[in-house]
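Note that this complex is displayed minus one protein chain, with the remaining chains in position.
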Amino acid sequence: MNIRYFAWVRERVGIEEETIEVPGHVETVADLIAHLKSIDENHASAFEEEDAIRVALDQFHVEQDALVAGAREAAFFPPMTGG
Amino acid sequence: MNIRYFAWVRERVGIEEETIEVPGHVETVADLIAHLKSIDENHASAFEEEDAIRVALDQFHVEQDALVAGAREAAFFPPMTGG
Amino acid sequence: MTITPRVRVQLENFDAAEESLRLSAGRLDVGAIVTFTGLCRDEAGTLSALELEHYPGMAEAELNRISTEAAERWPLTGLTVIHRYGRIAPGENIVLVVAASSHRRAAFEAADFLMDFLKTRAPFWKKEHFISGKEGSWVDAKAGDDSDAARW
Partner (left out) sequence: MTITPRVRVQLENFDAAEESLRLSAGRLDVGAIVTFTGLCRDEAGTLSALELEHYPGMAEAELNRISTEAAERWPLTGLTVIHRYGRIAPGENIVLVVAASSHRRAAFEAADFLMDFLKTRAPFWKKEHFISGKEGSWVDAKAGDDSDAARW
């Protein structure tokens, strides 16, 4: 699965984009976040304030209980501040 | 007192502007309208739909119970349709 | 400090871009500009022109009163109102409101408020002239305009 990070989430993880193997036990976005946090210190720190993280699956906003099955891309970012 | 008419009120009265002597018994805008209606057929016809007439004294919107004493100019017109 | 609105009642057309730039050029406190442009419609294709009659003097005075009220109610950095009079062909501009502020809600609300009150209080009247040559007719005031103004 392709994973993308934006804004301060990207800065904390230290990369813009990565491709990961999603373990079989990962069903929801929340599971995916738990998995990403286990990768290393940077990932853990990026997802520290979990409530401040927004998620998109294949470029649609979703909540943390959304199922990840079938999604090709997940993106993680802070609340939007455009406009 | 200077009297001005606009839009279809002007067309019905047949003039844009006139100067009249205000009789002593005219106290309110309603009294003034009653007096103007007595001038001739055209004035009477212009003020026929009295509820449809708006009034300004010295370029401020007023209601029909406003006192005319001291005003130099009264204007009569239909509801505004600008914008 | 309350700004002084810029009010014009004029025969000539206006340039919305120029008026907008006038409120933002050379300053760094403007975060939001809302412009409203009202145009002469003619969906039926029957209109030769709108004739805009106004009460000279009171038109400016009333637009100034409405604009000043808007500038007191919302924290604006600039406010411009231009209303044309005379003959206006289909597709041409009639009225322009430009509201500038640090924040978008103030700019939106001030422009919206201004148009509602302008519609019901500014002494302008529209007469439709038709291509067919039949007698022109005065546009009726809309009840919706009064209820729009009552929102504030």
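Every chain is named by a letter (A, B and C) in the order it is written, and numbering of its residues begins at 1.
We adopt the following convention: a contact is a pair of C-beta atoms (placed from the backbone, for glycine too) under 8 Å apart; a residue touches a chain by one contact, two chains touch by 3 or more.
Everything numeric in this text was worked out from a predicted model, so none of it was measured.
Chemist: In the intact complex, which of the presented chains make contact with the chain not displayed?
Modeler: So, spelled out: the chain left out of view touches A, C.
Chemist: Of C:N13, C:S102 or C:S137, which one is in contact with the hidden chain?
Modeler: That would be C:S102, which touches the missing chain.
Chemist: Provide the residue numbers of subunit A that touch the chain removed from this figure.
Modeler: That gives, for subunit A, the contact residues 4, 6-8, 56, 59-61, 75, 77-83.
Chemist: Write the list of subunit C residues that the hidden chain touches.
Modeler: That gives, for subunit C, the contact residues 15-17, 20, 24, 26-43, 45, 90-91, 102, 104-105, 107-108, 111-112, 115, 148.
Here, only the chains that are shown with their structure count from here on.
Chemist: Can you compute the centre-to-centre distance for subunit A and subunit C, using the mean CA position of each chain? Integer Å is fine.
Modeler: Computed value for the inter-centroid distance: 48 Å.
Chemist: Round to the nearest whole Å and give the separation of the Cα centres of subunit B and subunit C.
Modeler: Each chain reduced to its C-alpha mean, subunit B and subunit C end up 26 Å apart.
Chemist: At least two partner chains per residue is the criterion; list those residues in subunit C.
Modeler: Not one residue in subunit C touches at least two other chains.
Chemist: Residue numbers in subunit B touching 2 or more other chains?
Modeler: There are none in subunit B.
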